[in-house]
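Before I ask anything, here is the structure I am working with.
Just one protein chain is left out here, and the rest sit where they should.
A and B are the chain letters, set down in written order, and residue numbers restart from 1 in every chain.
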Amino acid sequence: GYGRFGIAYISDNGTGDSDTNVTSRFRLQIDATAESDAGVTIGARARIQQDADDAVSVDSLGADSDGDGVANFRSDRLGSGINGVRFFARSGGLEVGVGNIFGALEFMPGQYPIDLGLTGHNYDYTAFNFGGDAYDSDEEGAAGSNGVELMYSVGDFSAHISASDIGDRVAAYVAYTYSGITFALGGQDSDFAGDTELTATVSGTFGIADVALAYADNGTKGDHIVLAGRVAVGAATDIEAYIVDADQWSETGFGIDFNHDMGGGTSLRGGVSTGGSLGDETLVDMGVRFNF
Amino acid sequence: GYGRFGIAYISDNGTGDSDTNVTSRFRLQIDATAESDAGVTIGARARIQQDADDAVSVDSLGADSDGDGVANFRSDRLGSGINGVRFFARSGGLEVGVGNIFGALEFMPGQYPIDLGLTGHNYDYTAFNFGGDAYDSDEEGAAGSNGVELMYSVGDFSAHISASDIGDRVAAYVAYTYSGITFALGGQDSDFAGDTELTATVSGTFGIADVALAYADNGTKGDHIVLAGRVAVGAATDIEAYIVDADQWSETGFGIDFNHDMGGGTSLRGGVSTGGSLGDETLVDMGVRFNF
Partner (left out) sequence: GYGRFGIAYISDNGTGDSDTNVTSRFRLQIDATAESDAGVTIGARARIQQDADDAVSVDSLGADSDGDGVANFRSDRLGSGINGVRFFARSGGLEVGVGNIFGALEFMPGQYPIDLGLTGHNYDYTAFNFGGDAYDSDEEGAAGSNGVELMYSVGDFSAHISASDIGDRVAAYVAYTYSGITFALGGQDSDFAGDTELTATVSGTFGIADVALAYADNGTKGDHIVLAGRVAVGAATDIEAYIVDADQWSETGFGIDFNHDMGGGTSLRGGVSTGGSLGDETLVDMGVRFNF
């Protein structure tokens, strides 16, 4: 797992004032596996994750944070126990998963081209914008909702299909890597009007830069286009940036960050973003992250 | 601990329709011990267990799943943190336990002659039918209710006495093994009318089969008689079956399963049961289990 902590600044916290707060996350990852004599690996992944961006209080425990009319397992910003568990069986390039599944769109190449700053900011640069099933680190995800998925990879080709009872979602992607450039195409059928219907990405390394271009048709939320990249500056530091234009937001979004590797699994990170889901406001964060 | 996942089918889910769902369990067992210079082992056992047979949602957290008028620690089908902890001190054949105790009737030989299919189905083949204290993997059990127990074994003889403030239960069993056949007799005094009053079992190996016969007088729930057995078929597979007749159910219950060892702590399991607590309905499950 990993931990991170630092400072986050927002130019307007909703009351007209700016706000600077301590931000932190603790993620303890539990991977448990066994291997059959025939070489099939069977296992489970769970996480104990606690974020401190909001008050750690039972006030949020049981709140209806996703607005589906049903109180949530745990609200987004409180974590004391394990999340929904993902179970899997894997043999060669084939993997079956059930429970809190990864989700085909969430796992599609090019959806997470960068990870901005210390906290990821609002992930505006993720084109499908969470309009599909995804592994949920501090809630249940598709666990208990018949989440199932099939992942397959061979050579330069990979494919992933996932389904759950959450909006009767069925999603899939196929991806192919040619001369170091990965092309991926994904689609989904869902009962939610704001879910992603179609998404396509191109990502690869061009000279000194990793660059990704991503497009998604997010149903009633409209189109979502992202251009993002990463450049190494020196032996231990890189800079990431993105620009996003999405129909659901009135402003074009921008962000830039740095990541400095301090060795031993520790790093110093910080970023600034504006526009997109932030509207006119600016979000700045900086702090350290450590892997354990 | 262990994990398991697969498919469960029920012929009627309560609305007149049949239902097929993903079923899963994740159990992380925490055994912590220390040993004194005099050779006394002192320790604790806790579990983080999550089942996904029902929605993993806070809707069930705090529900009164056992109908005692008090909301539960965690409802049966939700697990994010540790259960009630059992503490013990053990020296030679003598063990004292407090907290979320095992319970004398639950631990009596012959009460769990088999473990049907992937999920255990409804454990109709457990004669005392949970009419007494038991270690509770996803709730508190007797923790916080002054649960205490004393276990003793020497040679072919074993005994166990347990007590708690839950219905002022006091229960005990004695067991003796003679020529490979184990005879056990248990009794209980309790304030709950539906608790077990008397139970007796005979279990042993007869040729190729492990067979157990169990009887319980479950108070106002009446008599409960179980015949169950296990037969090995081939080097890595066995078949288990039971028949149960209990006054609390109008139908005689039956069940049969298979367990196939795939090596490395993994196995393929499945079973079918009907009658008993299922009434006219049929329950089928199949899937994999892995120990870690």
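One rule holds in what follows: a residue touches a chain if its C-beta (ideal position, glycine included) is under 8 Å from a C-beta of that chain, and two chains touch if they have at least 3 such contacts.
Everything numeric in this text was worked out from a predicted model, so none of it was measured.
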Residue touching the undisplayed chain, where the options are A:80, A:153 or A:282: A:80
Residue touching the undisplayed chain, where the options are B:40, B:211, B:231 or B:256: B:40
Omitted-chain contact residue, chosen from B:106, B:124 or B:140: B:140
Interface with the unshown chain - residue positions in chain A: 1, 3, 5, 21-22, 24, 26, 28, 48, 50, 52-59, 61, 78-81, 262-266, 288, 290-292
Chain B residues that touch the omitted chain in the full complex: 30, 32-38, 40, 42-44, 46, 61-62, 70-74, 80-85, 87, 89, 98-99, 140, 143-148
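Throughout what follows, only the chains that are shown with their structure count from here on.
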Centre-of-Cα separation between chain B and chain A, whole angstrom: 40
